[in-house]
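Heads up, this is only part of the complex; the chains shown haven't been moved.
The chains carry the letters A and B, assigned in the order they are written, with residues numbered from 1 in each.
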Amino acid sequence: MIYATRKAHFNAAHRLHNPNKSEQWNVETYGKCNNHNWHGHNYVIEVTVAGMPDPETGYVIDLGLLKSIIKERILDPCDHKNLNLEVPFLKGMIPSTENLCIAFYNELKEPVGAAASPDSSLYSVKLYETERNFAEYCPERAH
Amino acid sequence: MIYATRKAHFNAAHRLHNPNKSEQWNVETYGKCNNHNWHGHNYVIEVTVAGMPDPETGYVIDLGLLKSIIKERILDPCDHKNLNLEVPFLKGMIPSTENLCIAFYNELKEPVGAAASPDSSLYSVKLYETERNFAEYCPERAH
């Protein structure tokens, strides 16, 4: 198996808040991340495609094409935006790093699969909220 | 001259907006940085003290003490906050990276000078808005 990865970044505002819970629950659960005036991050995203290289191109996927897909599907809707208010495919979701990974994976699954080499497909999405806090979603890996 | 530096970071929301100007001017000048729903950054701050080391301690300044001053004066009021709305010493200021540097320098000048070695004082404040955009304020340097 070869894993090919493209890294990108965007800047956005968010807050962690579960509208089905009380104010007290939200403050106790999320602390300063619940600030109703928002805070924000320089998010870094790494998108990994797994498979075997196409013998004609040497590519699992053209990383320039992957860059374009990430721009269109993730950066354009999310960069310099408010993740709670302005991103259609994140509506109704608590924008934790974990949930963002899953949402970005689902958003990328189809176009990345269409662009990858015949035996290759989207493998994982890794998202850094800060240099110290990050998550990865990798649904095919059992362990 | 010895320059001793302490680095720290905080996460915040902001937008660039001059309330004395029209909406059109703001959109044309600031583009996506003007988004009225905010966006945010993982800011990195580097605070530099210049002077000669105290012969008894070998320190220009105790960097542990400098860490505490940065925490009290910058991180506590700014971390996980909205820089336009929630930071008293930034009120009425356009939170560009340049202006934030000047404001942070002014906020740190007195306590850093009091904590530094006899012949040492605050030299500069450098602020990274992203890894690619940053500014430094260094008022004593002519060139």
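In this section, contacts are C-beta pairs under 8 Å (C-beta built on N, C-alpha and C of every residue); 3 or more make two chains touch, one makes a residue touch a chain.
Just so you know, these numbers come straight off a predicted model, no measurement behind them.
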item	value
Given 2 placed chains, full-complex copy number	6
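Assume only the chains that are shown with their structure count from here on.
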item	value
CA centroid of chain A to CA centroid of chain B, Å	30
Residues on chain A engaged by chain B in the complex (per definition of touch)	9, 11-14, 32-33, 35, 37-42, 79-82, 85-86, 130-131
